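With one protein chain removed, the remaining protein chains of the complex are shown where they sit.
Chain nomenclature is as follows: A and B, assigned in order of appearance, with residue numbering initiated at 1 for each chain independently.
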Amino acid sequence: MNPYLIARKIVQTISLVLLMAVVLYVIFRLMPGNPAQLFLVSARHVGNAQELQSLEIELGLQGGKWNFHNFLVYMYDILTFNFGYDYYREATVWFLIEQALPYTLALLGTATVLSYVLGLPLGVITTWFRGKTTEGALVTSGLVLSSIPYFILAIILFLYFVVKLHIAPVTGEFPVGDLTTVGWGNFVTVTTDLALPLATLLVIGAASNLLTMRAAMVSVLGQDFIVTARAKGASEGSIMFHHAARNAMIPVSTQMALNFALIVSGAIITEIIFSIPGLGLLTYNAILDLDYPLAEGAFFVISLVTIFAYAGIDFIHAWLDPRIQI
Amino acid sequence: MDRSTPLSYDDQLKEDRQRLLRARWRFTLLPLKGLAGLLALSLPVALLGWSQYSNIVPLFLFFGAIVVLFAGAWYDFGAKGYVRDLIHTHQPITGEDLDRIHREQFILTLCYGGVAGLYILIALGIALA
Partner (left out) sequence: MTVAVDIPEVSRVPLPSRARPSAPSAEKVLEIRSLSVQFGTEDGTVLAVDRISFDLHARETLGILGESGSGKTTLSLALMTLLPENAHVEGQALFSGEVIADAQISGGAIRKLKRRERKGLSQKLSRIRWRGISMVFQGSQNAFNPVYTIEKQIAEVFQIHTDLPKQEIHDRVVRAVQRAGLDPAVLKAYPHELSGGMKQRAVIAMALALTPKLVIADEPTTGLDVVTQARLIAELKELRQTRIQSMIVISHDIGVIAQLADRVAVMYAGRIMELASVDEIYSRPANPYTKALIESYPSIARARTGIQGIPGTPPDMIHPPTGCPFAPRCSYVEERCRREDPIPQEISPGHWSACHFALDIQAGRRAPTVPPPEALPPVTMPDGLLDRPLLVETKDLTKFFDLRASAGGSLFSRPGSSRVVHAVEGVNLDIHPSEIVGIVGESGSGKTTLGRTLLRTIDATGGEIRFRFREEGKESGGEVVDIVPLKSSGRQLREFRRRSQMIFQDPYDSLDPNQIIYDIVEEPLIGHHMAANPDVTLSRIQEALRSVRLTPPENYLDRYPHELSGGERQRVAAARALVLKPDLLIADEPISMLDVSLRAGFLNLLRQMRVELGTTIVYVTHDIASARYVADRILVMYLGVGIEFGPSEELIREPLHPYTKALIQAVPLPSPTWNPGNLEIMGEIGNAINVSKGCRFSRRCPYRQSQCEDVPPPRKAHGAHWYLCHFTQEELLAIRQKGGFMIPPASSGFAAPP
């Protein structure tokens, strides 16, 4: 790939991160209420004016919400992952995020990768078995599963496996160390605890990938070069995977970016339902508590993950399609 | 465009170079005009002696800087239209053409980055003054 193009893509990613930081700043300043006052209210403490002022100084709020100096401090802090101190949880925000991030990355990463590893070949297989019962069964189940909202599937799984069958743990609160260190015991804990949330994301993600891939395959299989490949005597497997799937991946890869945003939202919901102490649950609690510093930090980290995923998808797309890209 | 005397190759190169610089300048002028506009808009307020001027205006200039950087990074600077024109007029698009397109786009991205820096400098200037 052209070095200038790569450099530009890097600048694009940076500009997105900066824009994200500014948008977060504006959104949080547009929210009603004064965080210092909110803090005192939630602490059930009727503070006097002096207390309020010292709290404002501590939170970096003196000089009003729209203050250039505060903004510069905010930008510097957020870009150095210094999100401040969380009074509710008695820890720095970064520490809290650091603790939560591995759960989310494990859940999200595994779910994303597996939903493609499962969904794309299944999409190819449905077209391979076109006209047979296998195709009908796969497509129907794909349609049904992909149209279930994440939270409903999560609740159904929770009720059935946890409440009724008692074969899955109620919460997935295993120590972070199990994720970050390698070991058989850790692996077993992690898989049993993450099985249900992973299944939720995986089933819906794979089903929708199956449908996208199938639609792309059907349109590619109708093209002339597939007839050429058949006439050349290429085997059905070669036609499906070498000729058709490679082309069908081009539209699918443009869809990937969109799907990723969806799966992120799904991950947040499943974390809440299965009480996985990941970023989703953390953000959810932060919003309920009106814990602005934590919410801001969590949002920023989630957007960072999404932005970097987008950049990766961009490169995948460029690699798949040799035609001109500008 | 219909010249009475055709240019020599070197003159043509020189002219093309100037044309290129002019085009770059034309694109860079856009965010500069935006900067001037923002400042002009805020001028009456400054003259009225609004106390929050040195607080709010730099903030908005900074937001503007990020928007300019973003635009410079993502806008194609007419490359898609240019490639479409080439195809419409039955012309080959070589790897060299694509390299040039990417290089020019990157240069303009840098230019926009520079203008964004100017926004920030002026913002800091107003804030400190």
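We adopt the following convention: a residue touches a chain if its C-beta (ideal position, glycine included) is under 8 Å from a C-beta of that chain, and two chains touch if they have at least 3 such contacts.
Computed from a prediction, not measured in an experiment: that's the story for all the values here.
Although one chain is not drawn, the whole complex shows that of A:229, A:290 or A:318 it is A:229 that touches it. Residues of chain A that touch the chain left out of view are 130-131, 223-225, 227-235, 238, 243, 246-247, 250, 320-324.
Interface residues of chain B facing the missing partner chain: 1-2, 6, 9, 12-13, 16-17, 19-20, 22-24, 26-27, 76-82, 85-86, 89-92, 96-97, 100-101, 104, 108.
Heads up, the rule we're going with is that only the chains that are shown with their structure count from here on.
Centre-to-centre separation of chain A and chain B, using mean CA positions: 34 Å.
Chain contact summary for the complex, chain B toward chain A: residues 52, 54-56, 58-59, 62-63, 66-67, 69-70, 72-74, 76, 79-80, 83, 93, 98-99, 101-103, 105-106, 109, 113, 123, 127.
Taken together, the chain A residues at the contact with chain B in this complex read 2, 4-5, 7-8, 11-12, 14-16, 18-19, 22, 26, 63-64, 66-69, 71-72, 324, 326.
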